Each structure stands twice: as C-alpha cells, then as structure tokens.
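Heads up, the thing below is written out as structure tokens.
One chain of protein is taken out of this complex; the other chains stay put.
Moving on, here comes subunit A:
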C-alpha cells in the first residue's frame, strides 16, 4: 500500500514536471477573459436596451416565437426552440432572472458550454500520452523492468490522471469565477435556479420543477462535468495503451470527441449514435432541462452509457497493459 502511494506520487510529480498542467492553466487564462469580455458586451447592450430584465426575457421569447413561425427552419430545431420558450416563460412567471449577470452565473454557463468539447480536449492533453508517451521515449522499459507489478504501474497512472482531471475541473471553476467576478461581481451564490424540467416531445413538463440555490446547482453541475471528463480521461488512457504513438492516440480521441459533438448538433436521425460515448458527454444539459441531442436519451441513459464505456475502457487498458510485449 505504501509502495502504491509512492508510485502515485511518482506519476503525479512526473506529470507536474512535464508542465502540461501549466499549459492548460495558461490556455484557461487566455480563453476565460475572452469569454468574459464577450459576455460583458452582451450585458452592456442589454442594459442599454432594457431597463428591466423582464423586458429582456420577453424580447427573447418574442424573437424565438417569430423564428418559429418561419417555414425555413427545420422541425428538429423548432422543437428545441419551443422548449426553450416554455422554460423562459417559466422563469418569467416565477419572477426569476435566468441569466442575471454575476460571477457564478457566468461560471455555470461557461462550464455548461465547455463540457462537450473544450474540457475533453484539455483532458486529452493530459491523458493521451500517459502510456504511449513512455513508449515513444523508451522510458517504459525503465518503468516495467522494476520489481513492480504492471497493474500497479497502470493504476498509479490512472490515479494521477484522476487527480489532474479533478484539479482541472476545480481550477477551471475557480478561474472562471475569479476572472468573471472582476467584471460581474462575485455574488450570485444564492440565486434561485429551476431544475427538473422534463421533456415530452416538444412540451415541457414542469410538474417536477423545483428551485435550487445556484451554489447547489453549481455543485451538481461540477460533479456531472467531472463524471464526463473522467470518462474521456479513462478512454484516453485506454487508447494510449493500445496505440504506440502519442500523435495517433491524440488524433483518435479528438476525432471521436469531435464526431460526437457533430452528431449531437445534427440531432441525428441515426438513432444508434446515442450509444456512442461522445454523444453522451453533455450531462449538465439534463440538469438544465434542454432536450437531449437524440431521441430516446435521458439522464440515466447517458450515465449508464458513459459508465459502460468507462468500465470497458478500464478492463481493456488493464488486461492489455499487463500482458502486452514491449517490443520497441
């Protein structure tokens, strides 16, 4: 047990010294201010136009309804719009501003948008070279000729990866809050958020809707973001065990994640796509009550699909890693 801890310490320090995480933090430090600025201009515009946020929401609803009456818009898209209208209406009826500008709301929305593509890409920069990188440099030989069972070596890598994914999600939330708070203020923790919208076709069922304070919502959302990021991390680990080159391992994972986002945004008629892991990554969407990308998906469905992918990924990683011949 003591030795396992030392191994995990080894992997953690090694990843730290590779300075990958530093790069990720730098990327965040560039991207978050950009989005904060964009959000700031939007907020400024709305403030100039509407004295009251209710008018702003009303305007949004009218805009959407106008668009709905157009014939050129595909039916799939209309469905989503109708749902969005009903949700906005619900907020309006209960006199709650769905996007009051503050640090917490910004963070919530940023994370919500990042979970499908941005976070997976950052996770891949840490996870894709865990094993293939060691094969590329040949250090895997040093690693596996030590009197340590191979599963322990892989386990220590997995543990370090879990640590860094958690750190990534944590740092991202923190940086979002700190940076956006400078402009929007650091309040908003207690703001009421509605969750529990259920969707029946194009109708929104509000019978399960309940109010949660925004801090609790954030907590739940961050948990879900972590789950989806971990799934990506585990699959990246698997691919890096299976593929010898880091470049190939990176490309394979990126391609699948990007394919997933494309498939979800196409609201695809290919229903079986819902079993792909990348289509199910957007777990926080269920919390928000937006319609699933493919018919037949639900919160528990997505959780199960991700869990199966992750478990299969772990089984493949460990069974291949402990048996494979190191030939190069």
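Please note the rule applied: a contact is a pair of C-beta atoms (placed from the backbone, for glycine too) under 8 Å apart; a residue touches a chain by one contact, two chains touch by 3 or more; residues count from 1.
We take it that contacts and distances are computed from a predicted model.
Per UniProt, the protein behind the absent chain is "ABC-2 type transport system ATP-binding protein"; the candidates were "Carbamoyltransferase", "RsbT co-antagonist protein RsbRD N-terminal domain-containing protein", "ABC-2 type transport system ATP-binding protein" or "Dissimilatory sulfite reductase subunit A".
If you put the hidden chain back, the residue from A:7, A:199 or A:294 that touches it is A:7.
When the omitted chain is restored, the residue from A:41, A:145 or A:300 that touches it is A:145. Where subunit A meets the omitted chain, the residues involved are 3, 6-7, 9-10, 13-14, 17-19, 137-139, 141-149, 323, 325-327.
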